[in-house]
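One chain of protein is taken out of this complex; the other chains stay put.
Letters A, B and C mark the chains as written, and numbering starts fresh at 1 in each.
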Amino acid sequence: MALLTYRKAVAHGIAQEMRRDPRVVFFGEDVAAAGGVFRTTTGLLDEFGPRRVRDTPISEQAILGAAMGAAMTGLRPIAEITYGDFFALCWDLIANEISKSRYMSDGQVSIPLVIQCGNGAGLRLGAQHSQSVENWAMAVPGLKVVAPATARDVIGLMAAAVRDPDPVVFFNHKALYGATEEIPDLDREIVEELGKAVVRRTGDDATIVALAAMVPKALAAAERLSQESGIECTVVDVRSLVPLDTATILEHTARTGRLFTVEENPRLCGWGAEIVSIATEECWGALTGAPVRITTPHIPLPSADALEELAIPSVERIAQTVASAMGDSRA
Amino acid sequence: MALLTYRKAVAHGIAQEMRRDPRVVFFGEDVAAAGGVFRTTTGLLDEFGPRRVRDTPISEQAILGAAMGAAMTGLRPIAEITYGDFFALCWDLIANEISKSRYMSDGQVSIPLVIQCGNGAGLRLGAQHSQSVENWAMAVPGLKVVAPATARDVIGLMAAAVRDPDPVVFFNHKALYGATEEIPDLDREIVEELGKAVVRRTGDDATIVALAAMVPKALAAAERLSQESGIECTVVDVRSLVPLDTATILEHTARTGRLFTVEENPRLCGWGAEIVSIATEECWGALTGAPVRITTPHIPLPSADALEELAIPSVERIAQTVASAMGDSRA
Amino acid sequence: MSIDSLHTPEATPKEVSKETAIALYRTMSTARKFEQRVHDLFLKDLVKGPTHLGIGQEAIAAGVAAAMREDDYSFITHRGHSHLVARGTPLAPLMAELLGRDSGLMRGKGGSTHLIDAERGVLGSYAIVGAQLVIANGAAWSAQYRDSGQVTVCVFGDGATNTGAFHEALNLAVIWNLPVVFLCENNLYSRYTRVDSVTAVDNPAADRACAYGLASTVIDGNDPDEVHLTVATAIELARTGGGPALIEAITFSHGGHSGADPAGYRDPGEVRAWKDLDPLVTYRARLKSRGITDEVLNGIDAEIVAQIDAATEEAMAGDWPAVSRLYTNVWSDGGHAWRN
Partner (left out) sequence: MSIDSLHTPEATPKEVSKETAIALYRTMSTARKFEQRVHDLFLKDLVKGPTHLGIGQEAIAAGVAAAMREDDYSFITHRGHSHLVARGTPLAPLMAELLGRDSGLMRGKGGSTHLIDAERGVLGSYAIVGAQLVIANGAAWSAQYRDSGQVTVCVFGDGATNTGAFHEALNLAVIWNLPVVFLCENNLYSRYTRVDSVTAVDNPAADRACAYGLASTVIDGNDPDEVHLTVATAIELARTGGGPALIEAITFSHGGHSGADPAGYRDPGEVRAWKDLDPLVTYRARLKSRGITDEVLNGIDAEIVAQIDAATEEAMAGDWPAVSRLYTNVWSDGGHAWRN
């Protein structure tokens, strides 16, 4: 079974690490007996038992508090907060405690834990269950921030996250759960590295930087641009916002002269702004046009499918934005 | 008494609105009997009584929940969360409820409230009581975001915030409480407008965009640059991140060709990145050099005075950064 | 919590009037049939999103709403359809909302989990478990401040009792003596997890009352009379300055957590036992014992079906929201501009 869904990759990745390291525990709301709200963690309770795989009450602060205390004292917890939106319920733990305690203690304690969630839109869940909040985490010093776009990366980046000695916030994307990938070496251990972007497509005219569910959309847009306008794009899958692979992003931005970011974050203060700012400052001389951000508008997400579709960057919007910006710069 | 401290302006601004509108109530931890942890709200309980000015338990969710429910049903609450850092404890109310309920209900309800806090560093309070989190609020659609730099603006922007029909997050800056300002018309009603930046200094060589405690620092740096390097800077006090006065920012950026942002936010995804991204895209042809962000490094804030001083942008660092970037662009 | 451990703190409540009884039946039956229709449309992929149904729990919505004054406020949960029905929200815009139409109660922006009908005092379904408890306090405080005599009823699930918001809300409500009635719909499950497996006490709401100096009240959530009378007493007390109350109503959801959930995690025996306690069935029997004929009740049901048919037809005929709707009503000026 080398064809794996992104959904199944979640449990696969966690199981791989739990087999390897008895310090790894996994817990959250409905993750054990029910196998997760999105059926992403089916089988973990059966394999590892209730000592290591646990259901919790609806107590997001208690979940992350338990993760932090356990991480400080020798365990390697993976805690699930069902939706990225719910980070708002335990943001103190994330933004004030887990991220800062190592620094405040000048290294007396480490917090090696992973916080996993289902992030992003596309499931018609409305404004409070559809947000992309990886920018919230990126804005907080002391957190590593990871968001896989493929089933293989779900496994490999989870392995890297669990093995990392510092706190990692891990954003699975809800709209990708059904996506499949051929993984020939699925029977072997898969481990990726944090802080390494992947170039998913190469082209000389422009660089599109994308993350998570925006990666397949950016790739589709790049194909369309190639066919319809002859514009050849490089597509960089950032994978990890912290550490950020600025080397890869800047290399391709400089080489192509044009940068586009595609993000689900609402308009203001998303990670696109960060990457655009870095690239503008550091590739100034090489840029042949202004970097352009493609984002969700700065609005809460609507529930109705017709409206939700319009809010999130689409293949069409990406292609059109790139084409018209490239037209401008060529004009 | 026309010379007013920023500290006293807080109570003055709230009192002005409470006198005008009986729907305005004010509450938070230690704000009533004790007059506020920073003695910013002294006298309000005496003047308006315990029906309108209230102490609460240490229940940040309950505080903002009460504010939201009251705002939905006819009151105009001003709720205090002592420190901006503590938004993390009630972030669900801010980021998921208060900001989104008007949109989700398609306008059936309005949430006219103000959340006031003490924001920013400089008081040696360490990583969990010193953060500048206005970028957290800016990143959430549905919130207006205000941060006054002067005593007069504390009053005038509070008036605008209270009168605004939508939720406003109001960031007083802890390091400015002692700053004084001559306010000749203090005996009259002072009302400013949200979404209007103020040009605090005019110069033709570069534009420095700053907020709150960074405004006096940017002004001092501009003076130094003028005297030491002959570089003349325009200094824009943003005052309101949402709505954002892009017209003023872009006008001066285009006119001077150079943009610098000065913010207390840690490096990644601060409001500086947003303004730099907007300006780069919209002033591309007019820019004579890359926009440059001056920020706190991406680290938690240390407690010791010697270290805290080094972390926050200083007059010297602002001046040096501008001078060296301008040198580059002139070379 | 099991069925057997139900206890009512005071003696069995007095009977409701025949008129009220018929109204309660009508509300329950409307909610039931409405949600059955929603489920049909969900299975046809016409209603999207999670779609949490409260089939089996209608006695609570009916009993509560009948005890409320028109201008009282309701705060409810993600499982909120029946409460809107009970408070009189017209069925067509309600259905249209679930269908994502422009004629929806919120033009499709909110959907099933974020229903709100401000005109009828329903100040929202809250999809973040527990949030409504702290927000309800604010509405109650406002009513107290304005001396309007309005009472706020805040409904929440058993799962909400383990959130921090629950604790903060109850404490504040008591110290400010707010006119708010907190009502727990304890349907024994918090999504896919038995609430008793994640809760330190047996009655997740009532056994916490002691922590706020409140009385512990557990009622049969499948008995609309008991719900009605208990809540009416609490509301009356709150309205006259007696402060908050906390009531736990035991009930059961016939279906799973959401529209797509087969609820395989529940014991079939448990489901069967609770279906025997179906409030529509048992209440119908009670009405009959009070002399209300099948004919009358069948007549009511037929009316309801006709209403729901009409509402569904009207809703289905609605347009999809226009693109421009995406950008309306972020702000009170109707727009979404964040810049000039």
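We take it that a contact is a pair of C-beta atoms (placed from the backbone, for glycine too) under 8 Å apart; a residue touches a chain by one contact, two chains touch by 3 or more.
Everything quoted here is computed from the prediction, not taken from an experiment.
Participant: Out of A:42, A:229, A:246 or A:314, which residue would touch the omitted chain in the full complex?
Facilitator: Checking each option in A:42, A:229, A:246 or A:314, the one touching the absent chain turns out to be A:246.
Participant: So that we can see where the missing chain sits, which residues of chain C does it touch?
Facilitator: Listed in rising order, the touching residues are 162-168, 170-171, 174-175, 197-201, 207-208, 210-213.
Participant: Could I get the residues of chain A that touch the absent chain, sorted low to high?
Facilitator: Residues in contact with the chain left out: 25, 51, 54, 56-57, 59-62, 64-75, 77, 92-93, 96-97, 101-110, 112, 141-142, 165-166, 195, 242-247.
Participant: If you put the missing chain back, which residues of chain B would it touch?
Facilitator: Touch with the absent chain occurs at residues 29-30, 33-34, 37, 55-61, 85-86, 88-89, 123-129, 267-268, 297-300, 302-307, 310-311.
Definition applied: only the chains that are shown with their structure count from here on.
Participant: Using each chain's Cα centroid, which is most distant from the centroid of chain C?
Facilitator: B
Participant: Where are there more C-beta contacts: A-C or B-C?
Facilitator: The comparison resolves to B-C.
Participant: Using mean CA coordinates as chain centres, what's the chain A-chain B distance in Å?
Facilitator: About 30 Å, centre to centre.
Participant: What is the distance, in whole Å, between the centres of chain A and chain C, each centre taken as the mean of its C-alpha atoms?
Facilitator: So the centre of chain A lies 36 Å away from the centre of chain C.
Participant: Between chain B and chain C, what distance separates the C-alpha centroids? Give it in angstrom.
Facilitator: So the centre of chain B lies 40 Å away from the centre of chain C.
Participant: Return the residues of chain C touching two or more other chains; collapse runs of consecutive numbers into ranges.
Facilitator: Residues 107, 109-110, 114, 128, 164, 325, 330, 336, 338 of chain C touch two or more partner chains.
Participant: Name the residues of chain A that each touch 2 or more other chains.
Facilitator: 85-86, 88-89, 126-128, 267-268, 297-300, 302-303, in rising order.
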